[in-house]
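If you scroll down you'll find the structure; I have some questions about it.
Just one protein chain is left out here, and the rest sit where they should.
A and B are the chain letters, set down in written order, and residue numbers restart from 1 in every chain.
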Amino acid sequence: MTASGLSTTGLTKSFGGVRAVDGATVAFHHGKVNALIGPNGSGKTTFFNCVTGMIKPDAGTASYRGRDITGKAPHRIARAGIGRSFQLCRIFPRLTVLENMLVSVRTSSLLGKLISARQSADVDRARELLARVGIDHLEHAEARDLSYGQQKLLELAGVLMADPETIMLDEPAGGVNPALIDRIGKLVRSLNAEGKTFLIVEHNMDMVMSLSDHVVVFDRGRPIAEGTPAEVQEDPRVLEAYLGV
Amino acid sequence: MPSDSDLVTVPARARTSTTTRVAKVLGLLVLAGLVISFPSLAPDSFILSVGVVIASYAVLATSWNFVGGFTGYISLGHAAYSGLGGYGTALLITRADVNPWLAMVAAGVLVAAFAVPVGIASLRVRGASFVIVSIALVLILLLVFQSWGSFTGGSNGIRLPRPFGDDVLRPEQHERFFYLHAALLAVLLLCWWAIDRSRFGMGLKAIREDEDKAQSLGVPTFTYKLVVFVISAFFTALGGGMYALWFGFLDPIFQFSILVGSYMVLMSLLGGIRSLFGPLLGAVIVGYAMEFFKAQYGDTQAHLIAMGALLAIVVLFMPDGIIPALRGLVNRFRPQAASIREVSAAELAEQRRAAEDTGGSERGEKEEVRR
């Protein structure tokens, strides 16, 4: 089952002398909600960036659904079916909310690129997703005028618009209020029920433990433990990584 | 529980979108009327020639804005493409005896081909190297066209025959070229508009706003940038070629001049690079001011100072340009646009409650009922 999803073998990336990701070999469970946790600076975000092509790894491989995606350009990885959000929520500030959504529409044909971006089917789908995250009333507002929480929802909706199979969220609960965390959690759960795989980097342990099926713990650039939330919580290596040093 | 603001907002928006559409069509008609009647309104041949110069600037600035406005990459060296377009036209006419209009288009195609490797070199890395290459290109071309006298005419320049023959008098020639420039400008504006509303354009604007993010959503950023860059070079070359046919003489110092490239930037930025008519508006203002300056004070260093000061002011205080500033002013008088944030915050709270009651998926229906 794991072979069909996202996995890495010996993934390594150093900056200067520091090995941010150090030979990480991980297989995520396809169709499940996976969480990636670990102390600050344990290389989770760098790992994320290596997998999604934002950074080229120095060594190792990443594969998705049996295809090698190591060092591929980010847009190719996106088109392979992996969507991602960014740690500090990134949206297109001077485009409207609706336009933000329409950026995610993909076409391979030349003609498809030249027709109007506001195809009614796309607009309807965008509105549906905006309604699902709860910001459809803002579709004409410029994204920079939204509150931070709304921007986070917009980012998530934009990722969904591209219809990825696997969704990687970098700290979805970071900097938002408890009610919104709750709402994002519910969204993740209902999307997972529809078949989306999730990979979530998160510091909010309540969210991780309540939401995820499978937890991978990172320390010093590599996984040190994995299992169900309950298993991981019991693991002495995890406690050491968090409390030790 | 519908909030009042939402009930007010929706019809208000529907109404304004019809009125703005009517206003836009009217504005377009007035603009077209002004352009068509300009030659007959111009009191003398000199004013008419100023009109041609401004139209030429408008063509160049709008061409520049294909790459500047959509992707946010600022090229200071677009004079390279207008200069090459001009020289390409001149050389094809004088050395290969090609029909002038065919030469102009052929030069545009050649310049577009030339822009491909340049684009590959300068667009692979972000930002800084693009600007550096754009400046370097103008400097290297100036060097080459000045030194390679046997082919390009060198520092002495190159003379073009008049495309309409010698029996067409000066004012008549100005008038024809004014309309030709206006027609080219119309084509450019149409293309810009078409890209602006297309999926391709949406990808480009996403690159301008956040390139990494756009790529992570599947936009092939490098290809998109390269394509629009080549389109921009092609149109700039056409503009350069048309200017060359009108003016009849090319000097490398003026063709491959950083200043000419920076005029395009200043005009577009002043008018507003995210607006269809921004570069045109900027060209009219800056072009008129420059001609006025030249007529009043001659060709002194004063225009450098004025140009530098104006550019600095625009960059520091109104980087979005005149048109967005005006639009913002208009929007301030519309009731619903004034407080998006407040409305949305209230809405959000209301919806959170709704979402908690019913779960996410029913929200769509609920919305329908409300409206």
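Basically, a residue touches a chain if its C-beta (ideal position, glycine included) is under 8 Å from a C-beta of that chain, and two chains touch if they have at least 3 such contacts.
One rule holds for everything that comes next: contacts and distances are computed from a predicted model.
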Checklist entry - Going by UniProt, what is the name of the one chain that was not included in the view, given "CoA transferase subunit A", "Class I SAM-dependent methyltransferase", "Acyl-homoserine-lactone synthase" or "Amino acid/amide ABC transporter membrane protein 1 (HAAT family)"? => result "Amino acid/amide ABC transporter membrane protein 1 (HAAT family)"
Checklist entry - Just one of B:V25, B:L41 or B:V144 touches the chain that is missing; which is it? => result B:V144
Checklist entry - Which of B:I47, B:V131 or B:A183 touches the chain that is not shown? => result B:V131
Checklist outcome for this item: Across B:Y57, B:Y73, B:W192 or B:F234, the one contacting the chain not displayed is B:Y73
Checklist outcome for this item: Touch rule applied to subunit B and the missing chain gives residues 72-74, 76, 117, 120-122, 124-129, 131-133, 135-137, 139-140, 143-144, 146-147, 258, 262, 265, 269, 300-305, 307-312, 315-316, 319
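The rule is short, and it goes like this: only the chains that are shown with their structure count from here on.
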Next on the checklist: So the centre of each chain is just the mean of its C-alpha atoms; given that, what is the distance between subunit A and subunit B in Å?
Outcome noted: 37
Next on the checklist: Looking at the complex, which residues from subunit B come into contact with subunit A?
Outcome noted: 6, 13, 194, 197-203, 205-206, 209-210, 212-222, 274, 340-341, 344-345, 347-348, 351-352, 355, 359-361, 363-364, 367
Item to check | Touch list for subunit A against partner subunit B, complex | outcome: 52, 54, 73-75, 78-79, 83-84, 86, 90-95, 99, 102-107, 112-118, 128, 131-138, 140-141, 145-147, 149-150, 158-159, 162, 179-180, 183, 186-187, 190
